[in-house]
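Mind looking over this structure? Questions follow.
A protein chain is absent from this complex, but the other protein chains hold their places.
Chain nomenclature is as follows: A, B and C, assigned in order of appearance, with residue numbering initiated at 1 for each chain independently.
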Amino acid sequence: MPLWILPKGEVCTFLARLMADYEVIGPVAKDDAFVFASLRRPEDVRLDYPITLQSPKEFLFPPEETLLRFYLGQPPQVEAVHSDRRRILFGVHPCDINATWLLDLAFSQDTLDTPYMERRERTLIVGLDCLRPCDERSFCKSMGSLEVTGGYDLFLTDLGDSYGVEVGTETGNELLSRYALEARPASGEDVARLNRVLGEKWPRFTRKLNVEPEVLAQVLELTYDSPLWEELARKCLGCGSCNLVCPTCYCFDVQDRLKLNLQEGERLRRWDGCLLKDFTRVASGEVFREPRSARLRHRFYRKGKYLYEDYGRVGCVGCGRCVRACLVKIDPVEIFNALESSCRA
Amino acid sequence: MKDGKIQVHYLTRVEGHGNIHVEIAGGELRSFRWEIPEAPRFFEAMVRGQSYADVAHITSRICGICSIGHTLCALQAVENALGVRPSEQTLLLRKLILHGETVQSHILHAGYLAAPDFLGAPSVVPLVESHREVVLTIIRLHRLANEWCDLIGGRTTHPINAVVNGWTSLPTEEQLSALRTRIEAGLADAWAIVEVFRLFSIPDFRRDTEYLALRHPDEYAFYEGDIASTDGGTTPVSDYRKKVIEFIVPYSTAKRARSDRRPSYAVGALARFNNNYEQLSPQARKAAEALGFRPVCTNPFMNTVAQVVEVVHALEDSLRLIDLLLARGLRREDRTVQVRAGHGVGAVEVPRGVLFHEYTLDERGLVVEANLVIPTGQNHQNIEDDMEALIPQVIERPQEEIRLLLEMLVRAYDPCISCSTHLLEVEFR
Amino acid sequence: MKPRVAIFDFGCCEGCQLQIVNLEEEILDLLGPVEMVTWREAMSEHSDDFDIALVEGSITREEEVSRLQWIREQAKTLVALGACAHIGGINCLKNRFDLEEVRRAVYGEYAEWFDTAPTRPLEAVVRVDAVVPGCPVNRQELLEIIKALLLGKKPALPTYSVCVECKRKNNVCVFDKGLVCLGPIVRAGCGAVCPSFGNRCEGCRGLVPEPNLNSHRGVLAQYGLNLEEILHFVNLYGGCQAELASLQGREGGLR
Partner (left out) sequence: MEDRKIVSGSLYLPRMAEVIQVERLTEKEKLFTLRLEKGQALGQHPGQFVEVSVLGIGEAPISVSSSPTRGGTFELCVRAIGDVTNALHRMKPGDWVGIRGPFGHGFPVEKMRGKDLLFAAGGLGLAPLRSLIQFVLDERESFGRVIVLYGARNPSELLFTEELTAWALRRDIEFHLTVDRGDATWTGHVGVITTLFPSVAVNPRSTVAVTCGPPVMYRFVLIELLAKGIPENQIYLSLERRMKCGVGKCGHCQINGVYCCQEGPVFLYAQIKGLKEAIG
């Protein structure tokens, strides 16, 4: 699709027009960090953000959401809760676009997860390229997620005084023509500039795995009984932070809550995490992944192997959020590399 | 009543445990006591060896109702010991949350705990049926006060973010504006409560005593000031031990106090009203007028009425504080302090009266010595002296009536017994 | 018949009872499914016939033991309300001292008058059927526990850490703000309220069932706390936990 150019000075106007018709979710500052939030004013947006605490996943799959509402009686009345908000996720980095793509698969394959898909289908994504690593923890290039081949409606690249805008979908095209009136088609010179910027971008990303993501599954297959898991488990606090910040973690728990009148209530789901001990506990008391090491291993297997086997894409996008959140710095790069070298040994 | 005993074991509708003992023989008052058997909690000892930074969170746990006051008083004392004066923003927010606590606590007392006495009910529960509108107004104000404290302090009981030399989080300007709107609406509710109190007949009993309260040149003092007395004169807070003299009686686990001049004195809403009437907000003065209430008033039963007036004041004054905050804009500030050895006293007007915290810190900032003087403790002797004066005046009445009157008297002081027993326990011998 | 509820308190600040008042209008809803029969702080009415006892505070005097035992005998369900009742809470700070010495040092000539015993959480004295942790209790959680009892559900608490709730709320971790936090080893349920307001979790809800204390001690040391400071921090509210755990034959708490 053709490239467009949007002057940086016009971004706020573009946003303001979008905000009239959509809820626009974009990166904003919170203390010394950044989070995705519903924009109140266009100028709050911080397109220079390195990375957000949580990925924009929370707007497709909220930390807590009501699935059903019910009123008890004979028979009880139950209704599903639907969302019809039209939203734009604005300024989403490649890692999070890739993570969203994985969530889309997970929530649609075999059975449609209706609450997720309802939101997803009303959500447009305006991506934003990363020209340098967000910090020393990220390893997105190595996981193949610095690159996006789709999964966005529009995609912005910082060209200094303007953004290069690639159109990813027909909807994106309409968005551009209806709301970004100041955008103009790119000239040959613009295209050359884009290519130059992209050319400079890739070498800046140096942190990497010593193994191709597609081979990770095989490495893991061979290292199920590695002593590394035990070793890590001694450090691991079991706090679950890694699960809770990962853009591709989507496990959840479901609970009912009744009002005090004990007549009306709702059923809600909440983010859960496989590092938490009760994740596999059944009513008779068994915990199927009893030692912490087994739970830790399961997380890395899910990222490196299980999701890859199910969806053809590794479950880790290399955003580095988990290790940033981890107080004992359990780092996927170090772990995958250590496992890989133990395989070669 | 000619002969008999009045025993109120575990006085209800007060915070904490207190007993009343009265013995009457041959139509004469033989003995009387106001006992506090509440478990002692040793806070002065518990903070020893703890860091200056933890003192406020620890002493907050002295009392669930005035935890904000304890927190602020501890912070003030620690800051004085460290030689720190917090920023204007910090102080404005502290005053704002303190007003929130005042409203919360006064409404709890005047509305939930004392009003049933005037309406002839054993508790607020039956009032839900008989006086639903009044109860709902009380609840609305109480909710406002709590949500206000939740907003500023993170939690209405045991605030989270108030720390030495600042706050760990700030409300947003939008949140403050929204609070302002709600407080304006709250003022209307407060006036409805004033109207209700106009209808109550307050027992007529007077006894001359000394009233102590903080006084500040610029405002009706809550957060800081010098110690003022209705007997005249002021004492700087750092010299509080010259004015407030603590002592112990064997039948009570709470420490008591007398002043440098009198064997007992009173603190609390009435004491503040009597000392600082002129500085009440305009609407609060109107409310006092509507209630026919003027300083110096020596009827202890009027303490509850003074609380109602202070509710109006706290609401109206908060509008001023919020306007000041909004005009300045809220910003994150540096909170770092230089730790050093030192000694500091803090004094804050909490709902039940003036509260003192005093700490000595070592060079690592650990507490070496602490002394806490709690309002209810300061009132205990005054309560007993009131009883001594009141009983002979009503001794002809039936026992039940005397009992109720004595209960109402104690309750009028809104005694916070868990606070005042932070110190010790005495066995009967 | 509606369950009859009674509220009792031992050594504490009574802030947890206050949270019941702070339910505001919801109290009226609560009075639908239950009947309040004893609540000294708010009512003059009183009855010894109750089903559910909400008990606040910790045991700090010998004479309180029998009163607690009496409550246990009367109640079908005994609920420990708040940190003091649950894990001893702030009152445990007292146990750091030799009580004899404290009495003498602080009260000199009056020392003889004072009776005090080491602080104990309720569970160290009687069986406890349900717990509402926290200092003070979280009002919504209190309601959830009461509802669970009314519905015949297990009055279950989260078994995961405060960090989980902190992440659900998208907070900036206070470790990144130059503070230290107990969140990773403390039981969730408060909505990570302290980190949400920029302050550290001080562990008022007690430890998670299997805390990795060793590892977290290492973290705190790495962030600059010495051993004494670590002990003070972990034991700010939880000073009785180590003893309680050993009483129940499990691991937990730092001494």
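Throughout what follows, a contact is a pair of C-beta atoms (placed from the backbone, for glycine too) under 8 Å apart; a residue touches a chain by one contact, two chains touch by 3 or more.
Since we're looking at a predicted model, the values are computed, not measured.
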item: Partners of the unshown chain among those that are drawn; value: A, C
item: Residue among A:L3, A:L68 or A:V215 touching the omitted chain; value: A:L68
item: Hidden partner chain, touching residue among A:A29, A:V78, A:L181 or A:L198; value: A:V78
item: Full-complex contact with the absent chain, from A:F14, A:F36, A:Y49 or A:F107; value: A:F107
item: Sole residue of A:F36, A:F90 or A:Y301 that reaches the chain not shown, by the stated touch rule; value: A:Y301
item: Touching residues (missing chain, whole complex) on chain C; value: 151-154
item: Residues of chain A (touch criterion as defined above) contacting the omitted chain; value: 67-68, 70, 72, 74-76, 78-80, 82, 106-107, 110-115, 117-118, 121-122, 170-171, 174, 224, 250-256, 258, 262, 265, 267, 269, 272, 274, 279-284, 286, 288-289, 294, 298, 301-302, 305-306, 309-310
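The working rule: only the chains that are shown with their structure count from here on.
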item: Inter-centroid spacing, chain C versus chain A (mean Cα positions, whole Å); value: 37
item: Euclidean distance of C-alpha centroids - chain A vs chain B, Å; value: 51
item: Multi-chain contact sites of chain B, meaning residues that touch two or more partners; value: none
item: Sites on chain A at which at least two other chains make contact; value: none
item: Residue ranges of chain C touching chain A (in the complex, touch as defined); value: 26, 29-30, 32-33, 143-144, 147, 150-151, 159-161, 163-164, 166-173, 175-177, 183-185, 198, 208-210, 212, 214-216, 218-219
item: Touch list for chain C against partner chain B, complex; value: 10-19, 21-22, 24-25, 28, 31, 36, 40-46, 57, 60-61, 64, 89-91, 93-94, 96-97, 102, 105-107, 110, 113-116, 135-136, 179, 193-194, 196-199, 202, 229, 232, 236
item: Chain C-facing residues of chain A, complex; value: 30-33, 35, 53-54, 58, 63-64, 234-241, 244-245, 257-262, 270-271, 273, 276-278, 292, 325, 327-328
